[in-house]
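Pasting a structure here, questions to come.
Excluded from the complex is one protein chain; the other protein chains are retained at their positions.
Coming up: chain A.
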Amino acid sequence: MISVLTETQIKILFEQYYIPLVEFSWHIVKCQDVALDIVQDTFVKILEKKEELPSHEKAIKSYLYSSVRNTALNYLRHQKVQHEYYRIHPLNEIDDARILDAMIYAETIHNLYKAIESLPKSCQEVCKLTWLEGKSNSEAAELCGVSINTIKTQKKRSVELLRHRLAPVFSALKNFILIFF
């Protein structure tokens, strides 16, 4: 089954897969700005051709991974730098195993990102301020216009929520939670 998508449908795909695809392409090109650019260019192409996309989700996913991989490899090939770089690292070093690794990273980031996004908005805000931007509880309280105790409660709540969503079984996750928080 093949269907032509409308701009709205393409936008939905973009919202859903942008983060994992950026992560995927980052593992090929190793630079965030280019990774972003490559995924955006891939979607520009999809918009342009009104390309025929497979209709079921699995096929769409492998289609998107393939397009991003091709754009990324193409990009590496077109770099003038390749003459120097690939003398030491021939292109075939980006082999299927590395692509597979990149997809594993992408899938992992995808799910963790979704887990954070699924937190209540107030928890997300507190998470961002305290853990990601390194603000202290009192600074976060001032910025959010709430009491320190509220911040503490929100933090505790989000840790619990994330634990519940992310770490039902595995011990590695404990490490992850520790590192992340």
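A few notes on this one:
We adopt the following convention: contacts are C-beta pairs under 8 Å (C-beta built on N, C-alpha and C of every residue); 3 or more make two chains touch, one makes a residue touch a chain; residues count from 1.
Rule of thumb we're sticking to: contacts and distances are computed from a predicted model.
Think of the chain that is not pictured: of "Simple sugar transport system ATP-binding protein", "FecR domain-containing protein", "MrpF/PhaF family protein" or "Carbon monoxide dehydrogenase", UniProt labels it "FecR domain-containing protein".
Residue-wise, the contact with the chain that is not shown comes from A:Thr108, picked out of A:Thr6, A:Thr108 or A:Ser138. Contact between chain A and the unshown chain involves residues 11, 14-15, 18-19, 22-23, 26, 29-34, 36-37, 40-41, 43-44, 47-48, 58-59, 61-63, 65-66, 69-70, 73-76, 78-81, 84-85, 88-89, 96-97, 99-101, 103-113, 116, 128, 132, 166-173, 175-176, 179-180.
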